[in-house]
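Missing here: one protein chain of the complex. Every other protein chain is in place.
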Amino acid sequence: MNLGVEIAGVSLKNPVTTGSGTFGSGEEYSEFVDLSSLGAVTTKGVANVPWPGNPTPRVAETYGGMLNAVGLQNPGVDVMIKRDLPFLKEAGATVIVNVCGKTTEDYLEVVERLSDQPADLLEINVSCPNVKEGGIAFGQDPKALYEITKAVKAKAKQPIIMKLSPNVTDIKEMAKAAEAAGSDALSLINTLTGMKIDIEKRDFLLANKTGGLSGPAIKPVAVRMVYEVCSTVKIPVIGMGGILTAEDALEFIMAGAAAVAVGTANFTDPCATVKVIEGIKSYMERHNIEDIRELIGCVK
Amino acid sequence: MNLGVEIAGVSLKNPVTTGSGTFGSGEEYSEFVDLSSLGAVTTKGVANVPWPGNPTPRVAETYGGMLNAVGLQNPGVDVMIKRDLPFLKEAGATVIVNVCGKTTEDYLEVVERLSDQPADLLEINVSCPNVKEGGIAFGQDPKALYEITKAVKAKAKQPIIMKLSPNVTDIKEMAKAAEAAGSDALSLINTLTGMKIDIEKRDFLLANKTGGLSGPAIKPVAVRMVYEVCSTVKIPVIGMGGILTAEDALEFIMAGAAAVAVGTANFTDPCATVKVIEGIKSYMERHNIEDIRELIGCVK
Amino acid sequence: MGKQNIKAEILSQKKLSADIFDMTLNVGDMAREAVPGQFVSVYVNDGSKLLPRPVSICGIDREQGTIRLVYRIAGRGTELLSTYEAGTRINVLGPLGNGFTMKKEKAILIGGGIGIPPMLELAKQLGCEKNIVLGYRDQDTFLKEEFEPYGDVYVSTEDGSVGTKGNVIDAVREQAVQGAVIYACGPTPMLKGVKAYAAEMGLEAQISLEERMACGIGACLACVCKSKEVDGHTHVHNKRVCKDGPVFDAKEVEL
Partner (left out) sequence: MGKQNIKAEILSQKKLSADIFDMTLNVGDMAREAVPGQFVSVYVNDGSKLLPRPVSICGIDREQGTIRLVYRIAGRGTELLSTYEAGTRINVLGPLGNGFTMKKEKAILIGGGIGIPPMLELAKQLGCEKNIVLGYRDQDTFLKEEFEPYGDVYVSTEDGSVGTKGNVIDAVREQAVQGAVIYACGPTPMLKGVKAYAAEMGLEAQISLEERMACGIGACLACVCKSKEVDGHTHVHNKRVCKDGPVFDAKEVEL
């Protein structure tokens, strides 16, 4: 049985990676998960310099989901290079480094610093709704997305994955822009912008007022967008948004995703990634499927 | 204690109405709910002529929500005038008629036919994602929205409420366009476009492939959009999207909604509307609030 | 009085076979309103699930105020339902739909798979002479014995392990089952067969349909089927399974 897939020339031993920001640098979850058993570990977004993030409270639970406004707190690319990448490589993980920035220059600086590093793929987050200059502006305008993709692609030594925001009228336009500018792959969806009000305190639950909605609540939107994008572009897509179980992951794969990421589910069960992989295997056994690639995009 | 609110000069005895399409014409729910006890009954979308709607399956359950692709099946405005409006008025209900169409002319025809009818407000659905020509094109482009609003407003005898789609990059732009064109009020959100795949059958769960996501899953997106719109326009807003309980309704009200609609919750509990009203009352008692209007937009 | 929306106590929950469960609910007056062929909307106690599970009424005890539901585990909702022990309370909305129109003429009752349960209460209440045809996958012939007091029981199984090998219509033909009115519930392919057979033989057939539902009471227009006549609601050709049905004259609907 083959579970291996390929994203922009990089082989993943199975199609399951982690949602950036939900799995730390991998180290925290390594108590529960053998990192080398995952298709890849996608790290928390990293900028050129350390970012302190937003004030707390940064998370709120919602019905079937959660809001976060962590605001891309991160130690900067130097610490990532010194501490996290060696750890991940030591652990045998395939690594997707998620990159964030405020300006195009920030992104380019990170990408450049990573050029000689053991990062297998770079995921470019232009869709974080929680930081005013956290890239969302790039992610909501096809022209801006085209420009930044082009600039990053020109500098990057590793294949790049542009991560799209679902907070747009037409996700296909965005996907086309990123593809046209040379992105090697796409990932989607990032979080939907949401808000929760504490009616007892009559105040916002998040210090940042708004946050990004993730978790199973958003899965139908994510599957729809992945389907739309896969019907529009030729580059591979990593699908995510609300995957709790193997069944959820298979929806994305059948909609066309070459790989999937498990995000919020890690908070509900630190072993979620492993269970998703096991579940995909047993689905394939049950249905006599030799190669996971038979399932990719099988629903049209 | 005052629960009454006003939308575009029309008094509602409390701020709770029903989500169009989730309460039929009111008749089916009258076994469970005294229709005159609601702020208003909002009817299923009605077109100039009967529409058969989409093939089945038309609904699918999702995590904390549901997808529907009913496709605006409706008996046309003549039946509404002959059967539904007299029934609703007999029952003592304040009535918001939801209007749908494929072309501007369709909308205008319905609005005209209703001009001498006992409909208190007209809600113009330019945001149904389930019919190719069901108005969503109007609802995703500020210019088109401006034009149709202007045209409908010129013909309508009753105040109009433009119902906005959440499937847009910037809801504030849409709200501004509708306000500028003379809409008397706004309602939001309609459903988010979503998809569900049956991994056993390897097929879409809905015959229409995509459907509209509703229910508590989408509430954080809805509250955020209502807050953004209320901070942008001066006309009153009817908030909806995932209201199950009085607490949910109060979030919308505190975010700025002058009234709220209960939709999918009716399927979970046919008495949901009444329970929401009761719950708002007891919140006000518990917090010594004399007038619901003190709560509207109290969180800034 | 009509429909009710109540919190009902589970009085008993039994496993009938590998994936079939048998549950009795204390529903009070709802039992006194119910007729064979109607169904109830059952809500499971899990926040992630908002929509009801429609389940046909398999038995009615007016005196005790109880109804019996026999259901198959088809997904997470019915799976959860099967874990609830006696004493658990669940929300139930009902009775819903129209039920069978009970005629005096000699009857053929046909149930296929999980369409068998609603035929049991019908068998009890139908005053006339009855032949009963039950279609199963294999030798797991749940409920069969319970039908035997009410008429001659014929069985078909897909694998041929019991009775006629094949479907219910194969059994009807093989056993030359007689009757003037057919009452049937089962999967759509079976109902198609029943409709064709009834047309061929010039018999009346009342068939109970299934469709995905949301409201269960005729308001959301989710559960329509194609009907020959214009429907009373929308004046197109879409009858609502939950309200105009689930039982239809076979001639009335397209399958």
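The letters A, B and C name the chains in turn, as written, and every chain counts its residues from 1.
Please note the rule applied: a residue touches a chain if its C-beta (ideal position, glycine included) is under 8 Å from a C-beta of that chain, and two chains touch if they have at least 3 such contacts.
Remember, predicted model here, so these are calculated numbers, not experimental data.
Visitor: What are the shown chains that the left-out chain touches?
Guide: A, B, C
Visitor: May I ask which residue of A:P216, A:G241, A:G256 or A:G297 touches the chain that does not appear here?
Guide: Reading the full complex, the residue touching the unseen chain is A:P216.
Visitor: Looking at the full complex, which residue from A:G24, A:P118, A:G182 or A:G279 touches the chain that isn't shown here?
Guide: A:G24
Visitor: Determine which one of A:E6, A:D141 or A:D269 touches the chain that has been left out.
Guide: A:D269
Visitor: Sort through A:S11, A:T56 or A:T103 and give me the one touching the missing partner chain.
Guide: A:T56
Visitor: Considering the entire assembly, which residues of subunit A contact the chain that has been omitted?
Guide: Those residues of subunit A that touch the unshown chain are 21-24, 28-29, 31-32, 44, 50-53, 56-61, 63-66, 68, 70, 73-76, 79, 215-216, 264-271.
Visitor: With the missing chain put back, which residues of subunit C would touch it? List them for me.
Guide: Interface with the chain not displayed, on the subunit C side: 46-49.
Visitor: By the contact definition given up top, give the residues of subunit B that touch the hidden chain.
Guide: Touching the chain left out of view, subunit B contributes residues 63-64, 216.
Going forward, only the chains that are shown with their structure count from here on.
Visitor: In angstrom, rounded to a whole number, how far apart do the mean CA points of subunit A and subunit C lie?
Guide: Averaging C-alpha atoms per chain gives centres 46 Å apart.
Visitor: Using mean CA coordinates as chain centres, what's the subunit A-subunit B distance in Å?
Guide: 34
Visitor: Please compute the C-alpha centroid of subunit B, do the same for subunit C, then give the distance between them in whole Å.
Guide: Centre separation, subunit B to subunit C: 35 Å.
Visitor: Going by the touch rule set out above, which residues of subunit C reach two or more other chains?
Guide: 47-48
Visitor: Could you tell me which residues belong to subunit A and also touch two or more other chains?
Guide: Expected reply: 63-64, 216.
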